[in-house]
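Heads up, one of the protein chains got dropped from this complex, but the rest are sitting where they should.
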Amino acid sequence: MSGYLTGVLVVLAFNVMAAYAVYLPLAAGQLNLGIAGFMAIGAYASAFLTNEYQWSMWAAIPVGSALAGLTGLLIGIPVLRTHGIYLAMATFALGQVISAVFLNLEVVGGAAGYPVTDYVGPYGVFAAAIGVVLLMLYLSRTRFALYLTAVKSDATVADLMGISVRGIQVAAFALGAAVAGFGGAFYAHHYNFVEAQHFNVLLSVFTVLYVLFGGTQTVWGPLVGAAFFTLAPELLRASDQWRYALFAIFIIVFMAMRPQGLVTTSLLRFTRRRTATESEEAA
Amino acid sequence: MALLDVSGISVSYGRVNALKDVSLQVKEGEIVTVLGANGAGKSTLLKAILGAVPLKSGGITFADRDMSRAAPHKRIGEGLVLVPEGRRILISLTVEENLLLGAHMRRDSAAIGRELEAIYARFSNLAARRNMLASCLSGGEQQMLAIGRAMMAKPRLMMLDEPSLGLSPLFVQKLFELIRELNHEGLAVLLVEQNTGKALSVAHHATVLELGRVTMAGDPKTLADDPRLQAAYLGAGEDAPA
Amino acid sequence: MLAQQIVNGLMLGAIYMLMAVAFTLAIGVLNFLNFSLPGLFMLGGMVAYGFIKLGWPTVFAFSAALAAAALVSLLVERFAYRPMQGGDPEVPLVSSLGFLVLLENLMLIYFGSDQQAFPALVPDLNFRFGGLVIGIAQLGSLVLSVLLVLWLSWFLNSTATGRCIRTVAENRDTAVLMGVDTGRLVPMLFIASALLAAVAGLLFAVNYQQVSPFMGEGVGFKGVAAMIVGGMGSIWGAVLGGLLIGLAEVLSISFIGADVVNITVYGLLLLILIVRPQGLIGRPATREKL
Partner (left out) sequence: MTAALSLKGITKSFAGVHAIQNLSFEVPKGVTTALIGPNGAGKTTVFNLVSGVYGVDAGTVTVNGVDVTHMPSRKRITTGIARSFQNIRLMSHLTVLENMLVGQHVRNSSLGALLTPYRLFPNHRWKVQAREALAESGLEEWADETVGALPYGVRKRIDLVRATLAGASLLMLDEPAAGLNPSETNALRDHLRTLMAKGITLLVVEHDMHFVDSICQNVVVLNFGEKIAEGPLSQVRQDPKVREAYIGSEEA
């Protein structure tokens, strides 16, 4: 594999992990605009453990992920009392606060950034992303995923059916935060450098874009969205600014024409039926 | 020529047909009532006449103009107004602001001021609360406000959707007196009501809707004695005294 | 010194206040968190800068900036808002972010990413009250933004169109039944909020004498924070929130340090959302009916 291709695929792997971190709560109707903050927690916490306490990164990475998840849980309980735009803004504010805290935290280098000693290679990153996708595929086969959609679709009725709406929402939010932290921890150990400025609003916002572009109705949406957003710009041989500008136009036009996203349940069902009929005909 | 001429309109929400080939007319100075059980399509009919839901087929003429495709504000501007079901008072506005909202399309501010005073003279309860938020009104007062608001648009035809809903018998009495009074002053009325007896007692003409179709139409006195009408509401009309 | 910082904080707060009012118009009436507004703020500053550099008279350059913002806002209405009615609420939000990214990058292509020096248009005159130094541009901006908000509040409360807008805010379906022409009113609201954002951008450029393609982000997001702190959907909430956020920012810079601004400002927002989600002035939502 050429160095260029590997580099692109590594970026893709990180984008996929971030996309699923956004997707989990969004499947339950909660927009998390602060995903970068949770990635920062995973990155800094795991880097701190390997740097300062000489932990093995295979222990430090899960702990970083768990810390991000725990933060999500503790913050999720009060913040998830709010709905809709309030929740989006609360997560947005949270993301800003977290990255500002790291920017001012001198033990991890403050604004100068924080070099990380241990290194995880591209295949480790690929394995992590595949692991996240597999976990999501597994979850999408369970009642938990069913309840996420139920809660998003009609929280009042889900509540009357006996489902703990808050419980499901908090779990999705915290699990999403843990996935973000997991990705962040790998990020720190792959690039061997963390700086708070990387985990900014635009990272959060672009991740939400991938997910909505791919579509939130199915578990495949975030994967397709992240792949498209990572690979398509590589094909556009233009300056960065033109690339972004064309991209923005594309997003606007696409969302206006297909607000439900690229991959939808009916699309999947349609293709499945098509393949079924075709194989019958072939037989 | 009738003031309002609804000819063969159909309306559907997605796949559900709410109205099928409904026709009716309201002449100048007339009260027409539309009766029918819950879900018969009465509210949809009024909304279609106002233009708030699109027609699938058929046509609507008001004051000799084709209104089939006109937006609600165009129709209201011509004097075709609706007092909606549930009154729909704006609770973040004061009583007076609610009334002025009815006149929002008019530019004749002197006349608006005079009519506002006339409405206060008619409804003294509203006058006393003119600067209070409309949320503090009782159900009956809210209904008066909704009618007053509609009057501020200088209507030629007023459509009322279940005006007696949730009102005490005393207020229902007052309400129907008011409808009759407005009609005597020259206003044409299209009235949708659950209170069949009251509605038939004031109307010049009645139409009965069932599942989106007109099943009966004619003179209110004849309809009132029709056992089929009772059956439409209370079921098994045979064993009930007429 | 504290009094001086309070004056500076109020000045910055006035700009946040305009942004917060712009957001409030969009969200309070149309239920749309319009993230293109920071882009329109930037457009106000950058377009004016571009035309002034071309040698246009200031008045024309400012008018061109306002017109550009209004025009783009109509595009936002057409492509981000109108097609999304009845869908998931996050979709128009994302499309409006698309507009922000687009505007920023178009400006970047034309002007480059550097801070540009905005010419000093107002004579460098200062008033002195005791130890307080108040620039004439500062004072003028503060007065202008307060007048704008007062006028808007009067307009909403005392005109027929204002009553229609408040009706749409309370219940859009009822507004249609009352004959409110939403097809005309909605684009008008988009223009109004765009003009507020662009005026804020102009005031920012005149006061701080610098513009850049990214000047909208920080200010715009703080405008949203201000709106929520004050209470979504209320103009006076936006005013209160804007001034509070402006003060919090200036005071924390001068007493703690520039790096902590995001912690205090967004920490305040987070705290408000946890303790009192409806904001300082605002009503809590009620549970839906079945």
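Order of writing sets the labels: A, B and C. Residues in every chain begin at 1.
Following the convention adopted for this analysis, a residue touches a chain if its C-beta (ideal position, glycine included) is under 8 Å from a C-beta of that chain, and two chains touch if they have at least 3 such contacts.
These numbers come from a predicted model, not from an experiment.
Within the full complex, the residue among B:Gly8, B:Pro54 or B:Gly139 touching the omitted chain is B:Gly139.
Screening B:Ser57, B:Ser109, B:Gln173 or B:Thr222 against the full complex identifies B:Gln173 as the residue touching the chain left out. Residue in contact with the omitted chain (choice from A:Val8, A:Leu70 or A:Ile163): A:Ile163.
In the full complex, the hidden chain is touched by chain A at residues 138, 140-144, 146-147, 149-150, 152-154, 156-165, 217, 265-266, 269. Interface residues of chain B facing the missing partner chain: 15-16, 37-39, 135-136, 138-139, 162, 164-166, 168-169, 172-173, 176-177, 180, 194-202, 211, 224, 230, 233-236, 239-241.
Criterion: only the chains that are shown with their structure count from here on.
Chain B and chain C have Cα centroids lying 43 Å from one another. Chain A and chain B have centres, each the mean of its CA atoms, that are 53 Å apart.
Multi-chain contact residues of chain C, defined as those touching 2 or more other chains: none present.
In chain A, no residue touches at least two other chains. Chain contact summary for the complex, chain B toward chain C: residues 47, 50, 52, 71-73, 75-77, 81-82, 84, 88, 90-93, 97, 100-105, 149, 153. Those residues of chain C that touch chain A in the complex are listed here as 27, 33, 79-80, 83-84, 87-91, 93-95, 97-99, 101-102, 104-106, 108-109, 217, 221, 224-225, 228, 232, 259-263, 265-267, 269-270, 273-274, 277, 285, 287-288, 290.
Here chain A touches chain C in the complex through residues 26, 31, 78-79, 81-86, 88-90, 92-94, 96-97, 99-101, 103-104, 110-111, 156, 201, 205, 208-209, 212, 216, 239, 241-242, 244-245, 247-249, 251-253, 255-257, 259-260, going by the rule given at the top.
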